[in-house]
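Have a look at this one.
Every protein chain of the complex appears in place save one, which is left out.
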Amino acid sequence: MPEFLQFLFSGLMVGSVYGLTAVGFCLVYSTTEVVNFAQGEFVMLGGMMAASWFSLTGLPLPLALGAAVLATTAVGVAAEALTFGFSRKPQVLNLTIITIGLAIAIKGVAMMVWGKFPKDLPTFSGEAPLVIGGARLAPQALWIVGTSLLVMVAVRLFMDRSLTGTAMRAAAADKGTAALMGIPVRGLSTVSFAIAAAVGAVAGVISTPLTLTSYDHGTLIGLKGFCAAIIGGLGNVYGAFLGGIILGLLEAFTAGLGGSGYQDAAAFLILIILLLVRPQGLLRGTGRERIVKV
Amino acid sequence: MRLARMASIVLGVSLMLLAGSARAEEVRAYRIGAIFSLTGSGALLGERMKTTVEMLVEEVNRNGGINGHPVKLIIYDAGSEVTKAVEAANRLITQDEVDIISGAGNMSGLALAIKPVAARYGVPMISNAGARSIVEPVEKSRWAFKSHLTDREVIGRAIDYWKSKGISRVALLSDTSGFGTSARDELKLQAGPSGIDVVAWEEFDMAATDLTPQLTRIRSANPEVILCWTVAPSGVLFMKNARQLGLQQILMHGFGYVVPKYMQMAGDAAEGAVLVSLRYPVGEQLPDSDPTKKVILQYNAQYKAKYGSEPDVYGAEAYDGLLMAFKAFEKANSFDKEKLREALEHLEFIGTNGVYQFSPEKHYGLTKGDAVVFEWHNGGWKLLMDATTR
Amino acid sequence: MALLQVNALSKSFGGLMAVSGISFTVPAGVIQAVIGPNGAGKSTLFNLISGIERPSGGRIVFDGHDLAGLKPNRRAALGLARTFQTPQIFDSMTVLENVLIGCHCQGKAGLFGALFHTASSRREDWSLREHSLVQLERVGLADKANSPAADLAFGQMKLLEMARALAQQPKLLLLDEFAAGLTHREAEHMAGIIRSVRAEGVTVLLVEHDMPLVMSLSDTVIVMNFGEKISEGVPEAIQNAARVIEVYLGSGI
Partner (left out) sequence: MLRSDPTTRVSRWLPLVAFLAVVGAVPAVSPNAYALNVLGFIGINVLLATGLNLLMGYAGQVSLGHAGFWGLGAYISGVLTARFGWPPLPAAALAVSGTCLVAFGVGLPTLRLKGHYLAMATLGTGVILQVLFVQCASLTGGPSGLVDVPNFSVGPFEVRTPLQNYYLIWSCVAIGLVGALNLSMSRIGRALNAIKGSEVAAECAGVPTHEYKVAVFVLSAAYAAVAGTLYVHFINFVAPEPFGFMGSVLLLTMVVVGGIGTFWGPVIGGSLMTVLPEYLRAYEGLEVLLYGLILVLVMMFVPQGFASLFRWLPRRAIRGA
């Protein structure tokens, strides 16, 4: 029984990080139909900035974390400006490739600024593990899962309740009509990138104490986040987070059953089967098939 | 029609100019090519290697080069990717026309990829990487040499240490790189005959962010010691996750993890971690009767004087690798690659990691006795088991 | 024997019965219209007949073939052609190429012929090209044959879709609101084309809202509401049937 719980905890912890990254993907996708491959780099930036500022400036931990999230949000806004600002008649595929270029460039800058050595952050509340049902759980894992849930619900509330959120969902449904209604579609894509960057940074900040981070840490997280967003049905915040949890659990239990080499293969095999059975993803996403106009 | 034809010719010619570039002829220097991973997962290993070889070449050229020939060093970054390593090797041999390749990829996977390229063009290759298959079997490795210990010696030394402590139940947690899989095969080979029972074989991806699933399986196999084999940051997670899971066993690392920064990062989870490695990290603690002590101290002093920072074990490996190239040029005193190969096969010298003795049957110079065992105690290395070769 | 037999056809989208148990026949050589308020299930009916949607129940027999399970391209090969409410144009190709797609079933050149550009595939291309130009001349777009289809005006796109459908040499032509978005003159022009097509023996089933046009053009009319057929007959009888007026204009005026 303890083994099962241990795998469960590990899956939930890793899954929450994937889930938050997926929420970032889902936000940008649902407002701009662009798959933002730089999302993984936002997670890396959050972790790296928090770690380097905390050790260099001696700021109290919460301040360093907050500063890192804000700075990454600024990078997200800059990324949106670069992606959408200049291209005259943007094709979705071109925009997606621009985000790939941005992701590589951000990784390049991170390597030059912070070097190649991994960085870490102290855990928020001590190291002593809690023992639950024979399985041991690092307190930081609770921070990770808890914060992720809070952030996810906050994003969902923002999307449902606030005026800007509703406008974003309108733009997602039909950009043309939304623009006719006076909704500043370009302004909304800036907001969506900003929130996606902030959510990504939070994922990076809360997970670094346990998983460390380095300049090339973002690429794999981005891929897993993209995969989780698709599992949950692109466009649905709850679905994206659920997709992340499922992916995390899948990896933990595959490793737990001794097939850790086949972790990724198992995750993607399940994904493909899911896509064939329920193309619109687990929770009813926008449901409408979005055809990539190449 | 004419416009279309003319345009295609322009396109074709521009492609050609792009590729061909004339190379000015210069005084014939000894040309040494080096391929390190300065980016990607092996980036940490590459940094000190590059600065060390640059320092040595600068010093040798200051004292009039070798046999009166200046030494020219060309370094490429393989970015921890096998394809880039092969392209870099092709470029070194066919474009830069190097006489010898020293430091063929600081990761086993890269060295194994460069080996066929060097063999095809008949260029001697010295690698700093661990995997034994770089120089074994000897018939298929005429042009390949190693400055480093092989994983066979290190695993053998680890088994010596386990036996000296009366340990018989061991677990291996190796990463899925060429370095990790080669060590796993070695342990499979040596464990049985030496009475060691490997109770758990676990693997992890170099970019893994959480090793608790694997460690939970290891816990249920209750080994006496857990050996982790990687160069990736996840080695730190190995120690932290293990202690979090309440595992009290001895945590061990292979000779790829001798990095004080990683130990500091793991905090008190690293206290008491045991490492099997080359002599270099515990240079000061070696008895004076050990000839390598003098070389180690001199390398440390020279490096600190030039760069103001501490070198590391990877720099020491590159130091010995380049020393081999220098001595080969000295002995062969020619550009003929076959002569250089001959010289390497009969080389004997004292490096930072031991007393090197090569032979046509053994393309790596060190033996099991050159490996030492030490532990991370109160923020520093503490020698546990000394080297036996003198 | 009727060209098209629809009996007890129904289609539900998660509980909502878009089409519920509708039955009718379309005799050969006739222009038949289907009218009804928005949301009556007219477009869904067309999608069921052309095979884009799979029915929840009932059967469709076309020219003696049971269409159950047949993909749209197989139904096209049997002589069923259709146009769309919003014109579906292949925007990365020229006008002529759009019509050539209509002749797809008449060509035989396969992948081998395509990759190695065999003589037979070239000859076949020539004949299909000539056939397509005839259709373009018929709808009056011959002068735009080599210009990109994306540059056409809305009305011209409707004409191009008609040319493409005619290029299929269909037995039954399904027209989904052909007059929508057209000027009166363009609608008349299209109606003229439809009459000439019927004169050559092609049966037409159309969905349309422009009542005067429907009444002047069609031989018989079916009225649908909430997925059911509520009336059927010649245009004059339909026009003043109480039930039809109630459906359109709402009762209790």
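Labels for the chains are A, B and C, by order of writing; each one numbers its residues from 1.
One rule holds for everything that comes next: contacts are C-beta pairs under 8 Å (C-beta built on N, C-alpha and C of every residue); 3 or more make two chains touch, one makes a residue touch a chain.
Note that this is a predicted model, so its numbers are computed, not measured.
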| item | value |
| --- | --- |
| Partners of the unshown chain among those that are drawn | A, B, C |
| Residue of C:Gln88, C:Thr183 or C:Ser196 in touch with the missing chain, whole complex considered | C:Gln88 |
| Contacting the left-out chain in the complete assembly, out of C:Ala2, C:Ala28, C:Ala77 or C:Ile230 | C:Ala77 |
| From C:Gly41, C:Gly58, C:Gly102 or C:Gly227, residue that would touch the chain that is not displayed | C:Gly102 |
| Among C:Ile52, C:Ala180 or C:Ile230, residue touching the chain not depicted | C:Ile52 |
| Absent chain, residues of chain C that touch it | 50-52, 71-73, 76-77, 81-82, 84, 88-94, 96-98, 100-102, 104-105, 107, 109-111, 113-117, 121, 124-126, 128-130, 133, 145-146, 161, 164-165, 168 |
| Interface with the undisplayed chain - residues on chain B | 1, 3-5, 7-9, 11-13, 15-16, 18-21, 38-39, 76-77, 81-83, 86-87, 90-91, 94-95, 108-109, 112-113, 115-117, 120, 131, 133, 140, 176-178, 181-182 |
| Those residues of chain A which, in the complete complex, touch the missing chain | 29, 35, 37, 82, 86-91, 93-95, 97-98, 100-109, 111-112, 219, 223, 226-227, 230, 234, 261-262, 264-265, 268-269, 271-272, 275-276, 279, 289-292, 294 |
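Assume only the chains that are shown with their structure count from here on.
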| item | value |
| --- | --- |
| Given chain A and chain B, the chains that contact each of them | none |
| Distance-maximising chain from chain B - centres being C-alpha averages | C |
| Chain at the geometric heart of the assembly (C-alpha centres) | A |
| Chain-chain pair with the highest tally of contacting C-beta pairs | A-B |
| For chain A paired with chain B, centre-to-centre distance based on mean C-alpha positions, whole Å | 36 |
| Length of the line joining the C-alpha centres of chain A and chain C, rounded to whole Å | 47 |
| Interchain centroid distance [CA atoms averaged], chain B/chain C, Å | 72 |
| Shared-contact residues (touching 2 or more other chains) in chain C | none |
| Where chain A touches two or more other chains, by residue | none |
| Chain A residues within the chain B interface of the complex | 2-3, 6-7, 9-10, 13-14, 17, 111, 116-118, 120, 127, 129, 136, 138, 207, 210-212, 214, 216-217, 220, 252-253, 255-256, 258, 260-261, 263-264 |
| Chain B - residues contacting chain A, complex | 39-41, 43-44, 47, 176, 202-205, 207-210, 212-214, 216-217, 220, 233, 236-237, 240, 244-246, 261, 265, 267 |
